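For this depiction, one protein chain was excluded, whereas all remaining protein chains were kept in their positions.
By written order: A, B and C. Residues from 1 in each chain.
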Amino acid sequence: MVKFPENTKIGLEVHLQVNAGKLFCGCEGEGMDRERSFQRTLHSSSGETGSSDISTMYEESRNRTFKYIVSTNSCLVEADEEPPHKINEMALNASLMMARAFNSEILDRVVVMRKVVIDGSNTGGFQRTSLIAMGGEIKGDTYSSKISAICLEEDACRKIEERGNEVVYSLDRLGVPLIEISTEPDIKNPEGAVEIAREIGNRLLSAGLLKKGADSIRQDVNFSMGYGRVEIKGVSKLTTIPDILEREMERQKSLAEAVGIWKERGGTENVIFEANNAILNGTGSRLILKSVENGKDILLSILKNGRGLLKNGNFRIGREIADALKQIGITGILHYDELPAYGITQEEKDRIANYLNLGEGDSFLILLEESAEKERAERVINDRISKIMSLNFSETRAAMDDFSTRYMRPLSGSSRMYPETDISVIEINESRLREIEGRVPLRLEEMVEKISREYSISKQDASTLIWNGMTEIFMRLSEKYDSRAICRELVQKLPDAERKKNVKIPAEYVEDTLNYCIEKNYGRYSMERAIDLLSEGKLPEEIKSEENLKPLDENEIIEALKNIKDTKNISLVAKQITEMKGRPVDTSIIARLVKVEKR
Amino acid sequence: MVKFPENTKIGLEVHLQVNAGKLFCGCEGEGMDRERSFQRTLHSSSGETGSSDISTMYEESRNRTFKYIVSTNSCLVEADEEPPHKINEMALNASLMMARAFNSEILDRVVVMRKVVIDGSNTGGFQRTSLIAMGGEIKGDTYSSKISAICLEEDACRKIEERGNEVVYSLDRLGVPLIEISTEPDIKNPEGAVEIAREIGNRLLSAGLLKKGADSIRQDVNFSMGYGRVEIKGVSKLTTIPDILEREMERQKSLAEAVGIWKERGGTENVIFEANNAILNGTGSRLILKSVENGKDILLSILKNGRGLLKNGNFRIGREIADALKQIGITGILHYDELPAYGITQEEKDRIANYLNLGEGDSFLILLEESAEKERAERVINDRISKIMSLNFSETRAAMDDFSTRYMRPLSGSSRMYPETDISVIEINESRLREIEGRVPLRLEEMVEKISREYSISKQDASTLIWNGMTEIFMRLSEKYDSRAICRELVQKLPDAERKKNVKIPAEYVEDTLNYCIEKNYGRYSMERAIDLLSEGKLPEEIKSEENLKPLDENEIIEALKNIKDTKNISLVAKQITEMKGRPVDTSIIARLVKVEKR
Amino acid sequence: MPEIDKIHEGSVITFKWRGRELKGIVLGVKDKYVSVKLESGYNIMVVPDKIIYARENGQIETKQRETPGESGKGREISIISTGGTIVSKVDYKTGAVFPSLDIREITSKFQYLERQFRLNTIPFLNILSENMEPEQWVELARKIREESKKSEGIVISHGTDTMTYTASALSFLLKEQSVPIIMVGSQRSSDRPSTDSYLNMEGAINFASTDFGEVGISMHSSISDAGIYLLRGVRARKMHSSRRDAFRPIGEKPVGYFQDGLVNMTGKYRKKGERTEIFEKIEKRAGILYFYPGMEIDDMASFMERKMGIVIMGTGLGHISTKFIDLLKEYTDSGRLAVMTTQCINGPSDLNVYSTGRQLIKAGVTWAGNLLPEAAVAKMMVVMANYPDFEWSRRMVSNVRGEILEREELEAF
Partner (left out) sequence: MPEIDKIHEGSVITFKWRGRELKGIVLGVKDKYVSVKLESGYNIMVVPDKIIYARENGQIETKQRETPGESGKGREISIISTGGTIVSKVDYKTGAVFPSLDIREITSKFQYLERQFRLNTIPFLNILSENMEPEQWVELARKIREESKKSEGIVISHGTDTMTYTASALSFLLKEQSVPIIMVGSQRSSDRPSTDSYLNMEGAINFASTDFGEVGISMHSSISDAGIYLLRGVRARKMHSSRRDAFRPIGEKPVGYFQDGLVNMTGKYRKKGERTEIFEKIEKRAGILYFYPGMEIDDMASFMERKMGIVIMGTGLGHISTKFIDLLKEYTDSGRLAVMTTQCINGPSDLNVYSTGRQLIKAGVTWAGNLLPEAAVAKMMVVMANYPDFEWSRRMVSNVRGEILEREELEAF
């Protein structure tokens, strides 16, 4: 296990999708894309971004259009064509239940805010979010962490593709309720972070309120080791946290080391590019040739004292610069350390060094870009370098598949938030709090234990019920019928039938038909028959109306047995009779009758 | 010239399209078809048709759908989706002017009626028509005729095609105002009918109110020679009236003669078909074989005493029967007189005669049709024969291209008319009558004479102006400028320019630009230039705004002449200069300058 | 010689007019003018020079042909007639419209109906729909309850003008319904060959034989004689004064579609229930007020005076001039009901978005999403008459008959 510095601070922001309708409209949480789409542009308002936030300015200047694919579970609200409706009660309650679970202090009044996001992932240009509770603590088996805030938010659009200036999003995920739980940066190591994050997810799961699906838990990780806070976005798999943090820790360590050397050498000077398209005349580099062909210039600058720091051993300041430039759409950057390469020869490298009058420890940068972009690039590069030199690495970074992270944007400030005036302040009154009081989620282990104990089923079965989100249905049906029988239907028969027909039967259909069997006193065989019929695509109404579930009585079975010759295998006989009559049959009766017959 | 019987009575119904917007909406008289269409069915109401009108019942039972192609000059009114608007003033006035022209008595109040027509030619299932005036007389050079009624009507849809059960109509013509002038049946011969019809059309033409186009005059001819009134619909060319009436006269004469013979033989008995599909077993007739293959039966009936009357010399009762059957969609009828033919041999004919036990003068009918249709066919045939036997031939017939006529339907009764309640009664008050008083159309000859005299132009030119519908423009422009010059532009230059570019220049464009030249005092060469530019597709606004019409002054011409070497042909020189400068030039100035130069 | 004032409607007459002798049947006499139908079929209105001959004939009468009764075999459908264009016919001489309801005229066009259904025609009212009053909604609901005991479906022929008001009122008056209730009308009267009434009625009868447990409207889906829509009464609106396809669903798609003899239920709907129960009271003291710039305080005040509840058609999301705020506060403080809707017709009212709206909330004004003004006033009349006043506001904003849509899809406008 890698050793992290003493002053390591890790905090989490865990996002949990709530298994409920959308947060501010009447649409369902799940849906499919449709043929229809519309397209938009977004504008940043002057009041809202600081002048230094050039990535946001760039975002707008790019003139991007966003295309939104309409889904079956979207309406005018997702299209930003109608004010939001009242908040989804179930989602709000879920967030309150989570707050209670961790002893977080619930606010008397909830104010819905808009958080500006203009990457198109929200049709309105903002995400709706509200602070639900503050404080509390998450206790895992080994680690614990204090909670700073619990928020209830809308999930964003699902990005489908990016082509040229157009980004395509689906509206299916937009507006799905998300509970965001942020911890204090009091976690000391990645293992702790994993445990805490898992604990958070398990609570909502244990309450039966976690949406199913790959997306349902996503976390951002805050990390600091003395060089400012880095927020790592988009860690989708819990188990990758240690690897990602390790890579990030190494990045910061190397960066600090490089800065030490650089400063020792006397620091650097501002990068200033000058165009010299003739300098590489006669080059064989296809990169250069193609770039010139596309009308770009060859811009050169000294990077004072930078030699060997841009790409050399662990030093990767070159990549820091490239990542920052990429955010404003500039990609053509080369530097001393990586040459000769890309078809540029040592002779050409020397020619440039010579031309720039490079000193001993100096490096140079080559920017392949139109001269008009020179100033923007210089500003980004110089800002980036001076930030690194100040040993303040705080920023927002994105987690990559290879566990590395990439620069995304500066940490977002509070100026990006303002109230959602279309929704009035929500009072969390006593009656609501009383309502959730009995439903505070237990820890997953406790929940498994409790269900197993109270309903006399195995822990294995209890756990399966929870993971499949069937706990509530199970408990309701168990009030009226033998819980073990119900458990068998839900844990064995149901998944079995679904697997056979490769279908997903809606939970409410299952509850409806089983309930019917219970009320009619039809017994186990009818329940199984009900699930079989559902798996064949029949609707509960049909199944119920056609008396398909009424078990055959003894006389009917005797009648049916007359047509069956081989009665050795009782369950085969039952199957034959059911197929013949379209109705369930009790095998024990068959067994009895067959015996009688044989006698 | 064929001699018509003494008791011949001919009456006319002449329909004239008025050159105005549509009668009951804001659409123009002309337009083009568009992509869009809609489709309808029509129902006959029980109250409206007599029980004997089986052709109407058949029309509905056919379950035909009508498809209407929307035109640029149609709106919700033509679609029968909006009540009619107020009556078109110009069309109403035109009808009143025609009434005055023939001294017909104008009604104080005009009641708009609906005349039921369910062949789909009117989207509402009725045509709007109103009686404007009664009485009066049309005086031609040789003949004269009393007027019974002058009506103002809507024109019907233009039929585009009929395919299967669908009839396709265009809405472009629906609602165009039609003046219908009906004469008493006081015309004695076809030549008189031609003269009277021509006189009627010429009056509206002389007033400049006749729409242009092939359809603009259509006439129905009423004819009787003692056997009831026959109304011949759709005589589109005036000159065909004599040929058509001759054929009709001969038809009736032969028919009467045949009836005489028939009655002498003792009359006939009802036709009653019986099926005998076996009788032509082994026939080589493809007609019969195909008919049987299509599931039709062979239905046979005696036609008592009918031999030699169905098709023999001038006798054509067979066709009378076939035409009537055709109206109810039955086509497969054969009879004794025409056999052997259609692959049916003499032996087969005899076999049938034998089977039917045919008497000496008897004929037989073969109907190739499903037995289910037997009664309908019998009813139509027996009705038809008894009508012929009663020597009452009155009915509505359609004129064919070969001058023959075909049975269409019984004469329509007054029960097909009821008031159009969506339009209030229109009062023809004094002020309206005064308004038209000065505009009563003259006879064409008088009009030619008048214009020729008043404006000092040739009769030839005056006549051309009238035929081209340019009289009014000519008279207005002549108030401000030399009428002969204007006449030259309108009668010579304009058609010439149109022919050269193969375009039709809207009359209002011509008036607008010529008016402009007059006001600016630009003279003849500018007018010609204006017409040339219009023929090139330029709009009046463009032409006027660009000062293209200002003639070159002397200095400008001198300047221009410097670039021209060969000045022998003055008009060629003028053309060159105009092309060079884009402005008109006075040839007389050139001539003078060239002379001066030469000197 | 007969005098002009002795001439009666229906007389056969011969007279002179400007020297011509004319014959015809008298349609009426007014001032000096005689209306005559000539033998040619044309009607004229003239002042005769001289009347030569006149004889009472009685050929013209205003036919009053109501032919109640039953026709066909199969499932029983009741057709309750209230009047309107769909049952009107024209007298072919006078052009006067008279009521006629001979169901055989309809079934003769669609003979399969006679084989599938037993159609039972009930003349109930015979009025133009603009004269329908709320009390008659209750009577109609009672009639429906009665018919539902023997029929499997009910068709109500109704003038199109106030059809959605009646449909809404019935929706709320019916606490439970055991049969489909389908309203049908026509935009072109049955006397015209081009009438839409037959196809609309064919659709209605077919819709009435489904398991639809709501009050629906059966009218043309386009200007072609092709398909018929089944629309939810509380969400439909007459959106064009003259077209066949005037009725449109607002904010949702049609519930069903009928074409070529087949019903296709495409939307969600309540299934018919076990029994039919109705409310029997209605509060007439409710009305709609349409806001416009320049409206005076007195305009609203005097309207309110006579009302226990008002439906305001505000602008946009439900706004009116803020000068009315105090007045509204006073009104709602006195226990009366003010519900805001929008004159945009489409889209919701939402008083949370702008400051005017928030002031209206404080003044006690209620709003109910995209509840339509017509449905709102009908609902208000039913709610106020049948529930205690402290429940009024809550009842208005809660969706009971699909009158308030939870979600509006993009295509629905």
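Points to keep in mind about this one:
Basically, a residue touches a chain if its C-beta (ideal position, glycine included) is under 8 Å from a C-beta of that chain, and two chains touch if they have at least 3 such contacts.
In this text, all values refer to a predicted model and were calculated from it rather than measured experimentally.
Within the full complex, the chain left out of the display is in contact with A, B, C.
If you put the hidden chain back, the residue from A:M134, A:L238, A:A275 or A:L442 that touches it is A:M134. Here the missing chain is touched by one residue of C:G347, C:G364 or C:G402, and it is C:G347.
Of the candidate positions A:E89, A:E105, A:D141 or A:E508, contact with the unshown chain belongs to A:E105. Residues of chain C in contact with the chain left out of this view: 97, 128-134, 137, 159-162, 165-166, 223, 238-243, 245-246, 284, 286-296, 298-299, 302-303, 305-306, 313-323, 342, 344-350, 354-356, 373-374, 377, 381, 410, 413. Where chain A meets the omitted chain, the residues involved are 38-48, 65, 76, 79-83, 105, 107-109, 111, 113, 115-116, 118, 123-126, 129-131, 134-135, 149, 151, 413-421, 425.
Interface with the hidden chain, as seen from chain B, comprises residues 25-27, 36, 38, 70, 75-77, 79, 81-83, 85, 421-424.
Rule of thumb we're sticking to: only the chains that are shown with their structure count from here on.
In terms of which chains touch, the assembly is arranged as an unbranched chain of neighbours.
Centroids built from CA atoms put chain C at 43 Å from chain B.
Centres computed as Cα averages put chain A at a distance of 75 Å from chain B. Look at where the CA atoms of chain A average out and do the same for chain C: the two points lie 53 Å apart. Looking at chain B, no residue sits in touch with two or more other chains.
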